[in-house]
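We show some of the complex, not the whole, and keep each chain where it was.
Going by the order they are written in, the chains are A and B; count residues from 1 in each one.
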Amino acid sequence: MTSPIEWLMDREILRQFPQRYARAVDQRDHAALTALFDPDGSVDGTFGQQPVAAYLETMGSRPDTGGTSMHVLADPLIDLEVGADTARLDTYAVVYQVPADGDAPLRTLGMRYVDDMLRREGTWCIHHRVARMVFMR
Amino acid sequence: MTSPIEWLMDREILRQFPQRYARAVDQRDHAALTALFDPDGSVDGTFGQQPVAAYLETMGSRPDTGGTSMHVLADPLIDLEVGADTARLDTYAVVYQVPADGDAPLRTLGMRYVDDMLRREGTWCIHHRVARMVFMR
């Protein structure tokens, strides 16, 4: 297998991360969410800067309001050198927060995720995420 | 050609399906819509569970209200084994229904399409689609 093919395959695997994240968080699938992150990593987002363990605990203990969410993530801009074990993903997203009460207003958030990816023992993971809100309505 | 290259090429072809679907349905292009589906397949969606022929007939006979639609589909999560002739696409979408009357409210639907893909005589097609609405506003 040549380097260009590995580069292409790595990009396919990396491209799945935003969509896997969307499904994990929308379905409140804690195991799937945990699998995306480097246990030694960190997340700088809505809850401030947190080690991954604390971030996952925060996410897992969110109250279930009965509503649902839909994280619609665009195609990531992927920065990966041939043969590298690190990469950066820059992903735009629109997050719909749908309240349980069908008459209550839908909240829409514009988000941007910048993820420093790391290949650890052959497996890619999110080592450091910066999540920033661009707008909320 | 090695298997990894075929896997990569198949993913490129599969990735086009959600975007081809969006254009076919938004432009009311019946031939383009028909070309996406396995004639022996089925669709479980807005109109219930239907064989593909009945689904296409339903889609083709929708009244033209003079409005337009825009199916903005995110990157699909593609599940494809190397060398396989089946695959699964899981695609998030936001559908904008734009009424002919510019002052009438825009309707926004959050949708999720899960497509079982099949390679028949060398050509990929949607064998079974499950379309579910996540929200509507």
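Here is the rule we use: contacts are C-beta pairs under 8 Å (C-beta built on N, C-alpha and C of every residue); 3 or more make two chains touch, one makes a residue touch a chain.
Predicted model, so just to flag it, every value in this text is computed and none were measured.
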Identical protein chains across the whole complex (2 displayed): 3
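By our rule, only the chains that are shown with their structure count from here on.
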Rotation angle superposing subunit A onto its copy subunit B by C-alpha atoms, nearest 5 degrees: 120
Subunit A and subunit B, separation of their C-alpha mean positions in angstrom: 25
Residues on subunit A engaged by subunit B in the complex (per definition of touch): 1, 5, 8-9, 12, 15-16, 18-20, 22-23, 68, 70-75, 94, 96, 98, 106
Subunit A-facing residues of subunit B, complex: 2, 4-5, 7-8, 11, 72, 74-78, 90, 92-94, 110, 134-135, 137
